[in-house]
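The structure that follows is given in the form of structure tokens.
Heads up, one of the protein chains got dropped from this complex, but the rest are sitting where they should.
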Amino acid sequence: MAKAAILDRIDQALGNERLRRAVRKATDTFRGGRARVISDFDWEAMREKARALRAHTIEHLDYYLEQLAARVRENGGHVHFAENASQAVEIVRRIAAHHGVRSVAKSKSMISEEIHLNEVLEADGIEVYETDLGEYIIQLARETPSHIIGPALHKSREDIAELFSKLEGRPLSSDTPTLTQVARRRLREVFLKADMGITGCNFAVAETGSIVIVTNEGNGRMVTSLPRVQVTLMGMERIVPRLEDLDLLLAMLTRSATGQRTTSYVSIVSGPRKEGERDGPEAFHLVIVDNMRSSILGGEFQEALNCIRCGACLNICPVYRQIGGHAYGWVYSGPIGAVLTPLYKGIEEWGEVAQASSLCGACYDVCPVKIPLHDMLVGIRRASVETGKSKALERLAFRAFGFVMSRPGMYRAALKIGRLAQAPFVRKGRFRAAPPPLSSWLSHRSLPSLPKRSFREIWAKGIDDEPGDRRGTS
Amino acid sequence: MRVSLFVTCMVDALYPNVGVSSVKLLRRLGVEVDFPEDQVCCGQPAFNSGYHDAARDAAAQLVRAFRDAEYVVGPSGSCVSMIRHYYPALFEGHPLEAEANAFAAKTYELSQFIVDVLGIDDVGARFPGRATYHTSCHMTRGLGVLEAPLRLLKNVRGLELVDLPRREDCCGFGGTFAVKMARLSAAMADEKLDHVAEVQAEYLVGADTACLMHLGGRLERRGGRVRVLHLAELLEEGTRPGVRIEPEESARRGGAGAAGGAGGAAGARTGAGDRAEEASA
Partner (left out) sequence: MTHGEDLDFGGLTQEAFLARVRRGLGGKGPKSPHPGSLIRDQNVEENAAHSEKVHLFTLALEAVGGRALRASTLAEAYLVVARELAGAKAARVLLAGGDFRKLEEALAAAGVAFDRWSDLDFSHGAQDRALEKVNAWDAGISFADYAVAELGSIALLFDAGQGRSVSLVPPRYVSIVRRDALVLTRRAVLEHVSRRMREEGRRSLVFVTGPSRSADIEMDLSVGVHGPGELWAVLVDE
């Protein structure tokens, strides 16, 4: 049962002190970086502009997708449309077969995680290499990413040294330069030899038929320059109307994600190489993926498609801070994950993820495109309730709540009953034991008992002034 | 000036002295207070858990109860935020829509009311000690009220107010979250309480009893000599006769009152959820 699973994963994470330290360190660094650079602008005005641009784009999604496809084809590229994960995987397999691909160099693509692409290609006998350093590390460790921007932030340098040592067949020290050199050297060979590059897509520009890849390492450039075939996987909502719109969205993305004014590289690729170019892909394939995104168009959660995958909500979330990304159970974690997972994978099975939030609203505060994530979490909880599948006891409890709290007489009676019923469990103003769900509270905190008189009973007797009290005038 | 007190179900049932303190404080500031007896609950627990019909039923009762009120004042940032932010949408298309909107527009959190409506940021209180203020999420982000309580506290004579590090991080209450994900909720409280200990505060003050109940409850398990109290309680104790700084006295002493004076303000009373003597008879 998915609910038990998430509670287990949360429990495991809470018990993993090393993970929690790593998560705190990474998120604090990203958060601090962001705070330093957002003062470059009237940040609130920029957020509103970015929100308006994203909202406009999603409202006209069909129009811009059509424009994008036409431009990419004019530029000599191919465009494919995948309704779901299995179609997307099949398209990539056939492209690989068509071009006689034996090896693939991949730069970061969240979509490829959604569709579990690597396993399928490997089963076809194709060698697949992740080239983003963090993704390379977790590929070796056979794990999934734990953060949108820093997929391996849960790994210590000792973990990484162990992985790389196995690869090299000799013990390696765990200092950063040594480990980086290993990755650079090994992946350099991959870049030069790989038949196909598979990339994700931060943005796709409709007007020019371009895909945009934002990296710091340079692997995004390598895989779009050296292999002979390029495949770019794109979530259909990543579209941007005009090239110059990138100025705003890149400004919001890099600042919100890592606190950088810009990343080391922003690659803009508009199809295969031009006549005369000596590098760059000879064939370019854009795979536009739906995978449940269209299911939230036209509804109350449509704004979730504004997301530019910056990870700022993860970095600010007090819950993510305690449990890290894996506890959420899918490729997207933190507040955006808690919203998308139930929506994309089914509310009945995954609705529980939306319970892992105290609704503090910090996510909305930092979202560069103003997605009301905190309100959406309540909306998902409401949708869960509406499926009729929530726990019977809970439904009953809240039905009683609605009944009692709308009737003052019933409420007063309930308090009287409560005071009587609590007596066996109470000592010195505190509960010593209680039935569930209160028992959960008591497992970690003390709980005060109902005092002998409620406020309204005190009021009824009269609240006198203190002796010598003077009422002011106003 | 007359206000109607929205006491909130949590204060009414569990922390009645917060309500008593609010009444006494408002009276000392020259405000007449009435208490519409038909009020019960704003409905937030049901709303946040997704039970919007139940929430609306509770909310409708509250709207009706305050029909005749001119100003509604409540000692809870989160309940007032629920009303101001979510009632308009909750009652869209409902027969009570217009009244719900009117209700939202006339409801204030206590410190917000004192500072923004009464225009008072110094209530003449004296409360010696070292305190830190918990900026509860719904009040700070939802309601946008941060300055008002801080200004009131800064003007309390003898009170050393220290900033709580990482104050923007949630304490971990979150309603049913505190029960559904108890260990996670407690972990968040632990971080918050570590910061309180870090700044060596004797008092933890807040404007939301839910947060205070959660933090105070966790504190009792961890141990610690911090008194957790509501802003209304601190200001009420600080303005009791004999304690309060009178305007003439303030002028004579050049404005800054010395620490001391009677009243149960200072001292080593520890433990959360301390209730006034009236309640435990």
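Think of it as A and B in the order they're written, each chain with its own count starting at 1.
Basically, a contact is a pair of C-beta atoms (placed from the backbone, for glycine too) under 8 Å apart; a residue touches a chain by one contact, two chains touch by 3 or more.
In this text, all values refer to a predicted model and were calculated from it rather than measured experimentally.
For the chain excluded from display, the touched partners among the shown chains of the whole complex are A.
If you put the hidden chain back, the residue from A:V266, A:A354 or A:V385 that touches it is A:V266. Touching the chain that is not shown, out of A:G134, A:G200, A:P318 or A:P448: A:G134 (per the contact rule at the top).
Shown as candidates are A:L14, A:I38, A:V120 or A:L179; the residue that touches the absent chain is A:L179.
Residues of subunit A that touch the chain left out of view are 22, 25-26, 29, 41, 46, 49, 52-53, 56, 59-62, 65-66, 69, 73, 75-83, 87-88, 90-91, 94-95, 98, 131-134, 137, 150-153, 156-157, 160, 176-177, 179-180, 183-184, 187-189, 191-192, 195, 207-208, 210, 216-219, 221-222, 224-228, 236, 241-251, 258, 261-271, 273-280, 285, 287-288, 290, 294-298.
The rule we apply is simple: only the chains that are shown with their structure count from here on.
Across the complex, subunit A meets subunit B through its residues 7, 10-11, 14, 318-319, 321-323, 355-362, 364-365, 378, 380-386, 390, 394-395, 398-399, 401-408, 411, 415, 418, 429-430, 437-438, 440-441, 443-448, 450-459, 463, 465-474.
Within the complex formed with subunit A, the residues of subunit B that make contact are 1, 7, 9, 11-16, 19-20, 23-24, 27-31, 35, 37-41, 43, 45-58, 60-61, 65, 118, 120, 137-138, 141-142, 168-170, 172-189, 191, 213-214, 216-218, 220-221, 240-242, 272-273, 275, 278-281.
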